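Omission of a single protein chain aside, the complex is shown with its protein chains in their original locations.
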């Protein structure tokens, strides 16, 4: 396995739909262009923010083929291979490999009541089945278990996994992983935060990059944070991150007694992308619920407050 | 939608594997024969006890085709269509329909952070897509949400769902569903407990049947409970259930610090099936862990205590 | 330790307050009379339904002294000694002992992150400090751990605990305790369900009694269930329990987005007690919130539907 040069801002790309929930490939290509023009360093498709849990296999394949083809090697393309257990994930990995993804991103098993020793076996078995780099995806809010930090470091040491996308919300654990990586000389093990809100901090602390869902709406902001931290201007990085903290409150415009937190967040991202003229339609895959007119209006206001103008489809 | 005549003991059939994790169809047919000879009233394939979360789509299809063909109409075959959200579930429903299943069994969305209004939309959209009866499958330990009892009754009233398999562990909630069904005159709405341990009680209270994983090991016991309750011999039903309470402790032979509760339970079921001569191999799908020799020996002892002799493959 | 003759319906008595949150001892005595006239077999004071978590020590002492004095030996008085850990609980036990309680009721430790071995030590240390029977109180919704059933049986066998009040919601676990009690010959170990909704079932299965909060409102109903089960009239017990299922929905009249489930339930119990003329005021201890006029009206309707007339303070 070649050391992975993954780093920087790698947005988890939202998946635009047509009315019939086929992939809106025109909008998908426009979203990719929008990201690349903003200077992102990679793209993560088929992650949680991509509504991967809502996409049938054929649509997943369309997303990956369209993206790989349109990106055409300009940045690395990471593909989420999100399914419940090893053999099912292995099939997604095979598809990603065939379609030309540069790396795959894999969670712990879910639906089943799992155990750290089974999580370990899961990654080891997948390692045997692909030549692609595997990033472990720590996302307890979805899979209801948290990756053990010692396991992560051991799998990194043995080159079973090539990186980590940490959406655990456990920042102290994240720091232990960064410390362990440094002390064990695992320089090629790529560590990413999945947070939208602590990217400046994660980068200052040595993380290689970030995978923030909000970058679908404001990639320029995250690219700026990355640039500022790399150039040592921590105050500028912080100011930009603080601006994005406020923008991120679009995910709470729809209240919890009305819809799931998934719909509220992804609906807000897509609505904002549409307002910016990036995608044609903000529809979410079923059974997610749509935002109301009032909620959309408040999202528009928050975009304006964050200095983001509305746009039109090119 | 025709009223569903589903009732009685409907075991959630374990899925036997070959060494390469292809379906061991010989063992599967033997397991079906074993169940039908014991007098069960239906079969539930591709449920949690079937390791559905571990089966790629091709294996799922093999299981359903093999079962439908081998059962050949002698009892109803219910097929689990277990996936994260509506469009993915819809594909499994289509396969089940094509393969000749008599009903499909569907959980609430998972992986995503859902909401009762989204769960409702999920079932309504699936109802539009199939002519098969849909049973709602309430299994919080896997999907991390609990079906709202008022929603269940409303969906029953509007014939969106034809039944409920309740593995929630919320027996009071189950009772409210039974009460609501009676008061609203929903006689054709089929209500099943997913518990192994309270089948006598559920049947006495008016449930139509049970879907106990332990019936893979001891279908005779559950069929006897059903017969005793139907004939009014509650004491005999209770005695049989109490015997099965003790047998069920095979699921805890492997300790929680060594493996997941899924592996421990399904490994025990399959080991016992092998000891009885029903299936050729007790292997679990990856990444689940195997039981140790000592643990297998204790399972053998518990079978003997429960009066179950060992057998040989026919 | 003398074997405990505890059995039957033992309501967890609500604690009536004056406007200044002193104990309304007149109402407390009236509530006790109301219960004894209905034929209950004991009283459990200072439990969760008594707002014990809200009562300063002086008020707790007033409750226990008033109750012991007013009951005057007619039925056993069980006193909750609800606090976080051993030494704090021990002080409440000493007060209960001095005030003449017949038994104490003790939860697992909480606030601290505990362990089964520490729960065991907790009960053993308390056993050394009092001559009163100790009932273990299993209430995960409050203490966030569930008593291990093997531990319960071991402590019963060694006469560390004299009984169990099971409010765990784990009915299968409850059944294992009843089975273990029978098989190990622990006849004097008293097992109570804390459920409002499964009392008929628990008694049929061999439980000694029930501690249902709703008995504050309708003790006659629970006493009738007990009588029917003892006389073998299971159908009558079931009918009565089904009536109480519907009455119990008063606890959900106030919606979850407006107040805590504690306020909603205890506010409903007290409102109904006031409507029946049992207590003078339905006020809850701070910081709980009051029910609205609309919510109170709906509770009144539900009482009427359950055949319970309104009353006046004697």
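Chains here go by letter, A, B and C, matching the order in which they are written, and residues are numbered from 1 within each.
Basically, contacts are C-beta pairs under 8 Å (C-beta built on N, C-alpha and C of every residue); 3 or more make two chains touch, one makes a residue touch a chain.
Just so we're clear, the structure is a prediction, and the values are computed from it rather than from any experiment.
When the whole complex is considered, the residue among A:186, A:245 or A:280 that touches the unshown chain is A:245.
Residue in contact with the omitted chain (choice from C:260, C:277 or C:300): C:260.
Only one of the listed residues, C:41, C:61 or C:122, touches the absent chain: C:122. Remark: the omitted chain is touched by one listed residue; of C:40, C:55 or C:282 this is C:55. The hidden chain makes contact, of the residues A:164, A:198 or A:265, with A:198.
In the full complex, chain C touches the omitted chain through residues 21, 48, 53-57, 59, 82, 84-88, 90-91, 109-115, 117-122, 125, 141-144, 256, 258-263, 285-289. Against the chain not displayed here, chain A makes contact via residues 169-172, 175-176, 179, 195, 197-198, 201, 205, 238, 242, 245-246.
Everything below uses one rule, namely that only the chains that are shown with their structure count from here on.
Chain centroids computed from C-alpha atoms place B closest to the centre of all protein C-alpha atoms shown.
A separation of 36 Å divides the Cα centre of chain B from that of chain C.
Chain centres here are Cα means. That of chain A falls 49 Å from that of chain C. Taken residue by residue, chain B touches two or more other chains at no position, since every residue touches fewer.
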